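For reference, the structure is listed below as structure tokens.
Below is a slice of the complex: some chains, not all, each in place.
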Amino acid sequence: MNNFMSQWVYTPIVKDHFMNPRNTWREDEHFEADGVGEVGSLACGDQMRVAIKVKDDVISDLRWLTYGCASAIASTSMMSELAIGMTLEEAYRMTPDMITTALGGLPDHKFHCSVLGDKALRAAIDDFLEKQGRDNPFKKTIAKVICECKNVTDIKIEEL
Amino acid sequence: MDNQIIYLDNNATTRMADEVIQAVSEALVIYGNASSMHGFGRDAAAAIEQARHQVASLIDCDPSEVVFTSGASEANNTVFNIFRDKIDLGSKRNRIVTTTIEHPSIIETVKFLKSRGYLVDEVPVDKTGRVDLATLKTYLGEDVALVSVMTGNNETGTIQPIEEITKLVHAVGAYMHTDATQAIGKIPVSMKDWDVDYMSLSGHKFYGPKGIGVLAVKKKVPFETFIHGGHQEGGKRAGTYNTPSIVGIGVAAELAEKNLESESKHLWHLREMLRLGIVQTIPNVVVNGNQEHCLPGTLDVSFPSAEGESILLYLDLDGIEVSTGSACASGSLEPSYVLLASGVDIELAHGSIRFSFGHYNTEDDVKYVLQKLPPIIKRLRELSTR
């Protein structure tokens, strides 16, 4: 039996981020967001909200909340670490692949959980630009990702 | 993580009883082919007949009515195949009736049959997962060949009124099957009293081996072989006898019969202790299933704003093993179809956790869970979008 003991379901990095999620949005914390994005729905079984602070078009801070599985929690946590310090453009171009790679991989059927994280981030950037009354220079260059995980195909991912 | 493992997934599978391990280990050397005439073969045949009697005694049927299979999945497939074949041969009764909350080995068989043009109705259940007799009646008629309703649900534990259902079924001249897999060893089960025509069960759900089950088939009811081949099981199921596992399921059956009363009390006690503890310490929880007609040992709870897999994995890190939705759904994004079919809100169906107790659980296990679970739910809810 000991031969098989016991990789956890996901990679050690996923486990670490699941157990100690970074940059979560505590209720008692007064986080003044410059932009907020939300994707998914409770009915889908996963929902994500991302809030960003922006300084000189760089993401200076980020908070998030998620209703979702371990991969979703770990993905969003990892996304938050990657995003802080990025320019808006870099952040907008973040791909699910960057998140899963940084996590040391996710099982195929959990891929969509990482899609949700960066989508919520883009929604937050959209919200920020809209609030500022600015043009959104990124939107046109990036193909739209459809929310429903079941419709996230490889081709759609590559289009990112 | 503690080294301690609290196993609360007994509806998925149970640990083999020490007596069963002992018997199986000894039987590993009874390696003769039970179909052969020589000495080793005869030893094996005698061991198999003893197991047949033990199982028959447990479910209250004649030993000749016990057909050993590779498990309840095969047993369930076999029953549906019998009537598929009758329909193929032109039977006027060309309709099968079952429910929306059966085990996947029936749900998927039904999907397959429907895709091939067979007529199958799935009777809905009420909010507690129970089949309503009046509703069922509207589905019954002279064109119905088979009705299949599970005894107790694997996810919520909800128990169906099999005896009453069987009366309705026989009244229209149809045959009755019940998948008793989850009920065995937890509540009294009787082929004779309930008067059912077919019953499925699986060894590993009551401290017996995996890969061995039973389809009990009443005398003089329709039968058609599913796995064709050798003359084993009176031609009803081919394949070299799996002697060690058959011996094992026999011993498990004997134990289950002997311990039924104390086991049932033990499981209900732990289940209620956990239910009360959860309700008292965690705000906003929903206990699923029928609380009056419920298998002892099964407790299915939804925690709104906390997602099932996350709860499961945090519990796992604390050494507590539970299940979310049905075990088969793990790794998938589907909410529990059993809860959805019972009209439970989709959000609640996503976040359900099944605690299922077994013989080897103790009050200390419950106390440990009640210490670890509340902070996990609190934490997840703080993280959640709400």
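Letters A and B mark the chains in the order given here, with residues in each chain numbered from 1 onward.
One rule holds for everything that comes next: a residue touches a chain if its C-beta (ideal position, glycine included) is under 8 Å from a C-beta of that chain, and two chains touch if they have at least 3 such contacts.
Everything numeric here is computed off the predicted structure, so don't read it as measured data.
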| item | value |
| --- | --- |
| Copy-number formula (whole complex, one representative of each chain type shown) | A x1, B x2 |
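Going forward, only the chains that are shown with their structure count from here on.
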| item | value |
| --- | --- |
| Chain centre separation in whole Å, for subunit B relative to subunit A (CA means) | 40 |
| Sites on subunit B touched by subunit A in the complex | 305-310, 313, 317, 331-333, 335, 346-347, 350, 382-386 |
| Residues of subunit A defined as touching subunit B within the complex | 9, 18-19, 21, 24, 26-27, 38, 42-43, 45-49, 65-70, 72-73, 107, 109, 112, 149-150 |
